[in-house]
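Would you mind keeping the following structure in view while I ask a few things?
With one protein chain held back, the other chains of the complex are shown just where they sit.
All chains are identified by letter, namely A and B, in their written order; residue positions are counted from 1 within each chain.
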Amino acid sequence: MTASQPSSSAEDVPRRRTAKLLSSAQLGELTSAWEKLPYKPKATPLRGPETGLVMVRGRIGGGGAPFNLGEATVTRATILLESGTAGHSHALGTDKSKAKLAAIFDALWQEEETRSFVEEEILKPIERRVTAEDRRQAEETAATRVDFFTMVRGDD
Amino acid sequence: MSMNAKALSGGFAQPVFDAQAVFRLLMDGMSRPGTHQTVGTEIGQPSPLGEAAGAIALALCDADTPVWLQSSFAKSAVADWIAFHTGAAATQDKSEAKFAFKQAGAGLCSFDLFSLGTQEYPDRSTTIIIEVAAIGEGRSLVLSGPGIKDSATIKVTGLPEYFEEIWRGNRALFPRGVDVILTAGRTLVCLPRTTTIA
Partner (left out) sequence: MYVAVKGGEAAINAAHRLLADRRRGERSLPSVTIDQIVEQLALAVDRVMAEASLYDRALAALAVRQSRGDLIEAIFLLRAYRTTLPRFGTSVPVDTARMAIERRISATYKDLPGGQVLGPTFDYTHRLLDPSLLRQDDVEEPARKEPLPGTMTRVSDILAGEGLIEEDGSLPDDRPAGDLTREPMEFPMGRDLRLQALARGDEGFLLALGYSTQRGFGRNHPFVGEIRIGEVEVEMEVPELGFAVSLGRIQVTECQMVNQFKGSAKAPPQFTRGYGLVFGQSERKAMSMSLVDRALRAEELGEDVTAPAQDEEFVISHADNVQATGFVEHLKLPHYVDFQAELALVRKMRSDIEAAKSEVAGAEANSAEQ
């Protein structure tokens, strides 16, 4: 790969979903799954967990040339399992414990034996929570939509 | 495609202190051109990158400094290693690069295509790190200029004869021009653009 032009292909889709769900995880969801894990793998930190900034860009007019809107805090971690699988995590905010656990679960998701555990105990519950929250938000917002109606004119 | 473990391993064990130590070496080296500086920490860099060159990358490169790598690094994990540990993106465009990593053995050419800075901002030029076969033995180069009392002699193996010609061209652009750091394994020697090679 070239660092400047990452390719995004169909094979990345499941991994992207995993990364997205892990980034929206709450620390409690990860720690309770960790406690349920029958065998706790040994994970060596390769980088982090560390907090830094990402410059968030917008586009002029919404769809034009990019401009720098401002920065956001991001915490990331990379770990290596004894099996040689590396796991990464990146998420907004400053939660280092979450970053470390998310990186471990990213690695466990890549391994055949533990993938279904990660899927059932972490990814699906997070997905359900996020979907429910989004649904509630959308319904509450929809209730404030204006239904215009025209007053009947008294012409006759 | 994700990176392999070779690219992910290594790096500074203590990012803050190690980066400060390497920065100090470079500051001393730049202010006293020709002096040998030795990098002390293990960084687990992938071959063919040398320890000193790798440490320079870890200390100086970041997401704001595009890095250009000579094609001789292409088949190695060097680009991925630098990208992962520093956040610096690789660039094919020499004029965009803030840092360039070369191997003298793979051939050198004029620095003209790299960023040479502007009259207003001469500091915006590329810093070129050149790995040579050995420092402290081989052909003598006599240096003079700011930071050098009278003159200093360095011995270098693996730097082609025409390097002096390239360097004269670089000197002629002053205050614009590139700065060079020669590296061989753990050793580095700085050649800021103010230095003249006799």
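Please note the rule applied: a contact is a pair of C-beta atoms (placed from the backbone, for glycine too) under 8 Å apart; a residue touches a chain by one contact, two chains touch by 3 or more.
Everything numeric in this text was worked out from a predicted model, so none of it was measured.
Touched by the hidden chain within the whole complex are the displayed chains A, B. The residue touching the chain not shown here, chosen from B:Asp28, B:Asp62 or B:Asp112, is B:Asp62.
Touching the omitted chain from chain B are residues 1-3, 7-8, 62-64, 80, 83-84, 87, 89.
Taking the whole complex into account, chain A touches the unshown chain at residues 1, 3, 6-8, 12, 15-16, 19-20, 23-24, 50-74, 76, 78, 86, 88, 90-94, 134, 136-148.
Criterion: only the chains that are shown with their structure count from here on.
In whole angstrom, the spacing between the mean C-alpha positions of chain A and chain B is 38.
Those residues of chain B that touch chain A in the shared complex are 1-3, 5, 8-9, 11, 79-80, 82-85, 89-92. If you check the complex, the residues on chain A that touch chain B are 1-4, 7, 15, 46-47, 78, 80, 84, 86.
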